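What follows is a single structure, and I will ask about it in a moment.
A single protein chain has been removed from this complex, and every other one stays in its place.
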Amino acid sequence: MASGPGARTTVRLAEIAAALGVELRGDGSREITRIGPLEGATPQTISFLSQARLRHLLTGTQATCVIVREDSAAEVLAQGAAALVTADPYLCYARLTRWWVQRHRAAPVAGIHASAVIAEGARIHPSASIGPLVVVEPGARIGEGAIIGAQCFIGDGAVVSEGARLHPRSILGAACVLGRRSVLHGGAVIGSDGFGFAPTEGRWEKIEQLGAVSIGDDVEIGANSCVDRGALDDTVIEEGVKLDNLIQIAHNVRIGAHTAMAGCVGVAGSARIGRHCTFGGAAMILGHLEIADHVHISAASVVMSSILRPGQYSGVFPIDDNASWEKNAATLRQLHTLRARLRALEKKSST
Amino acid sequence: MASGPGARTTVRLAEIAAALGVELRGDGSREITRIGPLEGATPQTISFLSQARLRHLLTGTQATCVIVREDSAAEVLAQGAAALVTADPYLCYARLTRWWVQRHRAAPVAGIHASAVIAEGARIHPSASIGPLVVVEPGARIGEGAIIGAQCFIGDGAVVSEGARLHPRSILGAACVLGRRSVLHGGAVIGSDGFGFAPTEGRWEKIEQLGAVSIGDDVEIGANSCVDRGALDDTVIEEGVKLDNLIQIAHNVRIGAHTAMAGCVGVAGSARIGRHCTFGGAAMILGHLEIADHVHISAASVVMSSILRPGQYSGVFPIDDNASWEKNAATLRQLHTLRARLRALEKKSST
Partner (left out) sequence: MASGPGARTTVRLAEIAAALGVELRGDGSREITRIGPLEGATPQTISFLSQARLRHLLTGTQATCVIVREDSAAEVLAQGAAALVTADPYLCYARLTRWWVQRHRAAPVAGIHASAVIAEGARIHPSASIGPLVVVEPGARIGEGAIIGAQCFIGDGAVVSEGARLHPRSILGAACVLGRRSVLHGGAVIGSDGFGFAPTEGRWEKIEQLGAVSIGDDVEIGANSCVDRGALDDTVIEEGVKLDNLIQIAHNVRIGAHTAMAGCVGVAGSARIGRHCTFGGAAMILGHLEIADHVHISAASVVMSSILRPGQYSGVFPIDDNASWEKNAATLRQLHTLRARLRALEKKSST
């Protein structure tokens, strides 16, 4: 059962409909205590149906209200439930969760916790909230309404813009900029050194990384993800980009606006990634290449050279029972030879 | 050489045998200062032999005592060493390490370090140990004998059950539950937001994640691993699960009891994984699928659809010298065509 913060309080349906600006069919006085999935919905639950293939879940649902498209509204009402009718139920559900959290979760208190260590010369807006055991270095700026969770670290000259939020124990390194309303999750490290070394006589000599990280507005970066500072210029994450957990963004990468990456993705140095792209989990992008706008990379696929045309791209060895895999993998190591043998046969056969 | 905490102190063999309840053959008054591998064992070392194929390592060993099966006991004694005789030497070795640590490492002191920041309303059992610079938010509960290492963060309403341990700098987020005797390693983030966004007009709108994470008893979660909170219901890690380092568990995943995952594994949203499964390092599990009990996934293999039968599954491109790989990989991109050409030849040949 949902036990997350703010998951259980009471709201009347009419209030929800008004807040979201969505048409309500059914009794607006009914009470909701929970947002929940259709499957296993209990009374006092508001749910949603976003995919036609799940329509069978409406039958016999106990939900008090379901967010649906017009074409499912009658079926919801026939179940004795109310319906919120909208062209995009999934989007409506997203907005409901945000309204719900705003209504039910206490916002952090403005001000600086007594245990935080704020360097002289740091500028913190009085409406910002600085949690316990935070460290803010000299020259950092923290904007209006920003929320800095417990144990965060804000480096020298870093900028946290208006309304941005750092969840507990995230890092915004020296001179890095986090855009308006952008979010860092726990353990994220923004502004670690890029991996730059010059080889000489069998050793590696450090190249100091003199750039920073520039993160646009409305970006979200997941737990324990890393974005390295640029070698000379900045690593750039444009507005609206969403990065999941445990993602590695190397130095000098540029990620275009509104691109999204699922967990465990890695992007090597100086890759330039377009806008509105998506990357499945554990996709790997090699360095010094370009990916166009609207490119979609499947999970666990490896991009080894530039992709200049929009589309869906994949490259994963299909999983199989171990014995079959062993035989096929062994044969794969002779594939080039097999092709040559096939050619020889074709030649012979055509004579 | 082993230099870990508690690795060097002196114990008599008879005391070890008694503590573990295992039969000792040889002189119980001999002294042990160290647990060590057979290879390169020095005197005063207790070692173990768990795999028959390593039996040759017994010859000439300097170990004072070896934990072995009955069928190797005579050989151990013939080397002048003592033998601890048991049906499962590896298990006996595991128990020896735990007894050793309990005997030699100082347990953290009960009580709350003066530098910890404990919110009003948090309930902390007097026998629990709260390290320096820990943050505990309101409504959190910390059970009997729990150990919270330095710089940890325990969110609002989170529960640390009896005997659980958080190593320094791990996070248990708001409303998340950690079971009895469960362990989080450094940098682990439990309860980060699931990666949920609704697409609209080329942008992504945040879906607040209202669930939490529910972790059973005797679970262990490795360093810098992440477990996201559920979107509506909870993400669930059942009892006895062991997760290694740098693992990503997405929202609404359920991992069945006693399943183990090696480092760098990723599990996408809403995957349901059975009990007693194992996953090799860097295996990737896509979302919204099911894996049965007793399924074993090889390292670096990608599960793209449900696996409903127990067994070992693999899917990895075999590594080769770079030139051979290039030729085979290029040919692989024409494999479907090769099959068609083969069919054509077969047809021709059969006429």
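As written, the chain order gives the labels A and B, with residue 1 at the start of each chain.
One rule holds for everything that comes next: a contact is a pair of C-beta atoms (placed from the backbone, for glycine too) under 8 Å apart; a residue touches a chain by one contact, two chains touch by 3 or more.
Every value quoted in this text rests on a predicted model; they were computed, and no experiment measured them.
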item: Option from A:Glu144, A:Glu162, A:Asp217 or A:Asp233 whose C-beta touches the chain left out; value: A:Asp233
item: Option from B:Leu49, B:Ile112 or B:Leu133 whose C-beta touches the chain left out; value: B:Leu133
item: Contact footprint on chain A, counting only the chain that is left out; value: 117, 133, 135, 137, 151, 153, 155-157, 169, 171, 173-175, 177, 187, 189, 192-193, 195-200, 202-212, 214, 224, 226, 228-230, 232-234, 246, 248, 250, 264, 266, 268, 282, 284, 286, 297-298, 301-304, 311-318, 320, 324, 327-328, 330-332, 334-335, 338, 341-342, 345, 348-349
item: Residues in chain B touching the chain absent from view; value: 1-7, 35-37, 88, 90-91, 93-95, 97-98, 100-101, 113, 115, 131-133, 150-151, 167-169, 185-187, 218, 220, 222-224, 240, 242, 244-246, 258, 260, 262-264, 276, 280-282, 299-300, 316-322, 325-326, 329-330, 332-336, 338-339, 342, 345-346, 349
